[in-house]
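As you look at this complex, bear in mind that one protein chain is not there, while each of the others sits in place.
Chain IDs A and B follow the sequence of writing; residue 1 opens each chain.
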């Protein structure tokens, strides 16, 4: 069932939409985080979202935290291990210690962890503890949407991040973009981002209402707010350990280097069979959230929902495919357009769409209800753009083609086509088209039937050779 | 399950409620549209709704559009054809062309259309494309509620209308009411509305937050925001057709005259059997939204839920009767009071009630939580009045009786009676009444039992003849 989003806004006057580079960043010991933080009344604020791009170097560990809003991440590049803790679920993974052999008492037990790789979408429920580790050889790059208007976020429309370790706010906060030196981002990016500062702050409200507090490096993980004595008592540990828990002299940021890291995950095939197993403290929750699948792959061409061999493909991930998205009230779409191909003009019927270009570029036109274009420009690799609910949009790939991921603020986002085989022109009687547009029956028929493709349109033929190829393809796949 | 309304308001101080005439209008080629646009902090704004009354002349076509909020319409008068397009649903209606006979290749195919007539309630889901046509001999008059606080409207609490044809904003926008010359409205209306302007505007926010932008005749249908070239490409049509699609020289408004209009609808009995049929591009969605029933009749006396032969009747339409109302989170009530009859004092437990009087007049008293009356006056044909959630209201018909339709902001709106057979006085122990009101047991019994009717109360007997008639009716129907 559809859940509302707490935009709470009486009015959002969107006169102009911008293709955005990140406007803040934080450098950590083993990676960098770049943020899209809304400004007052911009389209990010209106859509009630923000975004972050993490680059995690090999052996980098993103420290455990819990967010006040759901997050949905797409793995642009690399592979790693993800851990998401559900309170009350059993520790179903048992890791033998490397040096100790098979002695039972030296096992480590912990909750499920799983591997992810490029093209995966990762669901990060609000309030759960998340961490991630790069055990590969190349940097991981992820783009993550944070849904600040989500129903899970009761207090206000601010994103709050509660760190359980480290001293993240000891780091220099930077505004603007950062220079591009070996950060795992493709050199193909066509625009140089501006310098600037970061905003991972917290303080009960790093966003929303237009208030931006730029100062305030004070603050740390949540244990730093408790008395040493009470922490010693509740954990029953030495003072040394409590001091480390608070991490007040930690200068590593929130992506730290972890050289000694031997968490074992089952192989792919084993992973599947391990689901449903009950070892150790099984408590009856195994069939529920404890064994929920939290990620799925969107890059694999065989998962495409829309495919046109001359134009490209689109894959969607909604709560029918990944049920945990029902909890997040979010979904995602992966799209690929070949050179000069066009994505049918359409609108998002029940969601905002937040598009991040992972490679190539597209020309987009976005039109609002009064018929004026609020965006008409290129969107390039590494840029993010918001298409508000119901706004009409058309997308044409550039010379390099275009690949993107789009996050939608509904777990079963629906798009409505404005041209092509699935569009309203097919659904309307010819009489309605004729009288609406003051055109002849022949013209109405041409509007309805001249474009036989559905969602992804092949580029215009520009040469006889191209044309002949298309004809052949038509015969084969038409 | 109950869905919230995004009033998002910290406080609505309702000191006075007004019986309202429309405050804006637009004249089109084949009809006129009159609007109830909220002012800042008035009771329409507080309830998060607005309303429009369309008068569509014979052969008038309301151009296709999609709204950002759900709409619920009541057909005050006339009959016509309604089309609502669901993206991805098959074209299940096949229309032979009039001049071509049975040649298969000359069929027109389109999605389901249906007939409506006076007394029908029509559900118009948010984001779907709607159009309507008057193929009758008399003007159609509809009253439509727009639920701007509905969960379907993610961006803000503004109503946005996305036209797919025409150039609606080229029309002169008028404030106030309009003079009454042959517009299909009854001459019985007792008050002359003021002159004024209209407000169908758009521009990303024609309402909400108190900002009213009165200028801005620029703007048109959404195709006008796309480049000619891209439209030519996506539709694969001639430039002439694209120019017509954009409709920039169209001065007809958004209700246009369509003389040549031969869309065929099944006869009533056939319509029923056709549901569930799968012709053409059946895609498995037929049993879902694609074949949802979108309208139902409320005027038929045999559908009454409450009936008192001496007082009148009330019919309700909720999501138990018309399941698509679960999607809209709205419901409707049709009421008829005979001369001087009274509708039991009551409150709406889980909804606002927006009442439009279709004929006659009633005296209403509306009382808020501090016991003060915020309305105590007559409401007449053509006027609209908001009864906020939980406010107590009593309604007594005038000499001509009174007929109304009420829209409720809940798909299963509940009313609680304050007098009569279903009211709290019956539910309370006599001791509670005696001590609460400091009355005797006899008085408590009189409060509980003197009014034996349930919801609709017959008028006071004023003559022996009347009294005798009532006695007889009591014997027959008591």
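Going forward, a contact is a pair of C-beta atoms (placed from the backbone, for glycine too) under 8 Å apart; a residue touches a chain by one contact, two chains touch by 3 or more.
What you are looking at is a predicted structure, and each value in this text was computed from that prediction instead of being measured.
Chemist: On subunit A, where is the contact patch with the chain that was removed from view?
Modeler: Touching the missing chain: residues 1, 3-4, 6, 8, 61, 63-64, 66, 68, 83, 85-89, 91, 93, 95, 108-111, 113, 126-129, 131, 133, 151-158, 160-166, 169, 201-205, 207-211, 216, 218-227, 230-231, 233-238, 240-241, 244-245, 247, 250, 256, 258, 260-263, 327.
Chemist: Provide the residue numbers of subunit B that touch the chain removed from this figure.
Modeler: 1-15, 46-48, 342, 344-345, 347, 349-352, 365, 367-373, 376, 388-390, 392, 394, 396, 409, 414-420, 422, 424-432, 434-439, 443, 446-447, 450-451, 457, 460
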